[in-house]
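Heads up, one of the protein chains got dropped from this complex, but the rest are sitting where they should.
To keep things simple, chains are lettered A and B as they appear, and every chain counts its residues starting from 1.
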Amino acid sequence: MVTAFGILEIIASPLVALVVGIFFLGLFRKMMARIHWRYGPPLYQPVIDLVRLFHQRGFSHGTLFDLGIVVSLAGTVILVLFVPIGGMCALESSGGLLVILYLMLFAPLGIALSGGEGANPNISIGISRKLILALSYEVPFIFIILSLMSYYRTISIVEIVNAQSNFHWALFSPLVLSGLAYFMILPAMLGLRPFDMAGAPQEISSGTAVEYGGKYLAFSKIEHALALFIGIALFVNLFLGGGNILTFLLKMLVVFVAGVFVHAVFPRFRIEQATKYLWFWPTMISFVSLILIQIVR
Amino acid sequence: MDRNQIKKWLKSPGKMAHKYSLWAIYFCTGCGIIEIPPVITSRWDAERFGVLPAPSPRQANLFLITGYVSVKTLKAIIKTYEQMPEPKYTVGFGSCPINGGMYWDSYNTIKHLDKYIPVDGWIAGCMPRPEAIFIAVTHLWTLIDKGMAKGYVKYREQYGRYRENQEMALGRLEWPPLFPLKDEND
Partner (left out) sequence: MLVKLIMLTAFGGAFLTWFLGKTSSRLRDFLAVIVSLAVNVLVALSYGKIQEIHWITFLDLSLVLRINTLSWFFAIAIQTVTTLSVIFSLTYMKGKERVDFYYLMMLLCNAGMLGIVLSGDLVSFYIFWEIMSWSAFLLISYNRGPALAAGMKYIVMSLVGSVAMLIGMLSLYTNYGTINISALAALGASASTGYMIFILILFFVAFGIKNAVWPFHSWLPPAHSEAPSPFSAVLSGILVRMGMYGFLLMLYVFLGVKAFLDLKLGWCPVHYILAWIGAINIVVPTFIAMFQNDSKRLLAWHGVGQGGYMILGVSLGTGMGVVGGTFHIVNHTSYIALLFLVVGAIEYRTGGVRDLNSLGGLIKKMPVVFIGALVGACGLIGLPMTNGFVSKWLIYKTLILDGHPFLAFAALVGTWGTILSLYKFLHNIFMGQLPEKYSNLKKAPFNMQLPIIIFSLIIIVFGILPGIPLKLIGAIGSSFGFESPGINIGGIVSETGTLNTINIFAAFLVSFILVWLLFRAGGKKVDIPQDNSYAAGSHVPRDKYHYTVEFYEPLFRMIKPYFRDFVDEFYMQLVKALEWLSERVRKVYCGDLGIYVIYIVLFLSILVISKIGLKLW
């Protein structure tokens, strides 16, 4: 059952995700710099940072400290295998969107376990904020996913992507309200302002990353890049139709640039403001959309 | 700036990466910190050289001592320096860490910072302008290229001497020795 093309897909998907994710990190810094009217680092600056971090000798607080970050990155890597990228999806018939929803739990849980071992109050505050933020955006996110699955009557993400070919994007169908709600919670899922309080650099000394040095920080950055990739890829797959690999990456670029523009303009919310906002507007819009879909179907 | 010379990257990636990704701890020692915000913001953009402020010493590899060092600050400086991962570089900024500067006869400042933590380079001035910081960064690149920025190795090898000096200035230290001390009287 394992074909050569299948193995190629399994190897190529994480590599594509890594390259695109790191490119997005560099593009992010360059764009923020240009918005600030300065020059900014070159686009390959994250690669330089990662090489430097791998070269440094980081500190470890114990076995769980190491294992936690490894588990977190491993979980994110296999999540990439389940998300369709362009035309390829490595592990498509293994449970669909529900498995993706649950595999997304590995990353914050791994970092939370590793950070708990770090025994620093900033880490605990960071984890607390991250978990509360995740709870806050999951409520509208679940409504959105349920609207999609009810409308297309399937739990497989590949089928949802295939149903949107030829410009029958979900964004142009009765699911438009869900798409709007998803775009409103996208900064929370990606960790962009106004929802970047979980890893705030100045306020809580970067939260969970305060004790990470050397290769641990490198892993944390790679995990951030992959999480960025997966978050945007999910949005493009679910609402903007997949398309072949070039269209897919182009759509991801457009969504990412829109996200950076939002990030550049907003200040940071407090966590209770974020929860109040996420449980009010996006929840209401996605709830109305779910009721609409039930009526339409 | 030889950032785009691939051959050098392939020969010694560690050195090149350290040169072009110097994250400085945002440690505001003394009066010199006022010169840092223009350096890292739009006016004299330091990010194009790869220099960023790091929120935590664990994530940094450059330590800028910007200004006079009082005895109370010395404790924090030593603790922060020891919390940075190796390889790391220190730059003394201003005249006060070099020889006491304006406070050369004060009871409460440290005159020669080099006795307590190893310093790789100095920037003279009271205060130096932000352009001096960039010149210092390029000098640091030359030192790293030639392999002469070995302050952290010196700290590891001569830790006994440094710890003695630290204890003389601060009294009993609350943290245990970072490296095992070789005791001649043992």
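Quick notes on this one:
To be clear about the criterion, a contact is a pair of C-beta atoms (placed from the backbone, for glycine too) under 8 Å apart; a residue touches a chain by one contact, two chains touch by 3 or more.
Predicted model, so just to flag it, every value in this text is computed and none were measured.
One of A:L131, A:A163 or A:I245 touches the chain omitted from the figure, and that residue is A:L131. Residue in contact with the omitted chain (choice from A:A12, A:I155, A:V176 or A:V288): A:I155. Checked against the full complex, the one of A:S147, A:Q164 or A:N237 touching the unshown chain is A:S147. Against the chain not displayed here, subunit A makes contact via residues 10, 14, 54-62, 64, 66, 70-71, 73-75, 77-78, 81, 91, 93-96, 98-99, 101-103, 105-106, 109, 112-113, 116-125, 127-128, 131-132, 134-135, 138-139, 142-143, 146-147, 149-150, 153-156, 205, 210-211, 214-215, 218-219, 270-272, 275-276, 290, 294, 297.
Taking the complete complex into account, residues 27, 56-58, 75-77, 79-80, 83, 85, 174-175 of subunit B touch the chain not shown.
By definition in this document, only the chains that are shown with their structure count from here on.
Work out the mean CA point of subunit A and of subunit B, and you get 36 Å between them. On subunit A, the positions that touch subunit B within their shared complex are 29, 33, 36-42, 45, 48-49, 51-52, 55-59, 201-202, 205-206, 209-214, 217. Taken together, the subunit B residues at the contact with subunit A in this complex read 3, 13-14, 16-18, 20-21, 41-42, 45, 47-48, 50, 55-56, 58-59, 61, 83-87.
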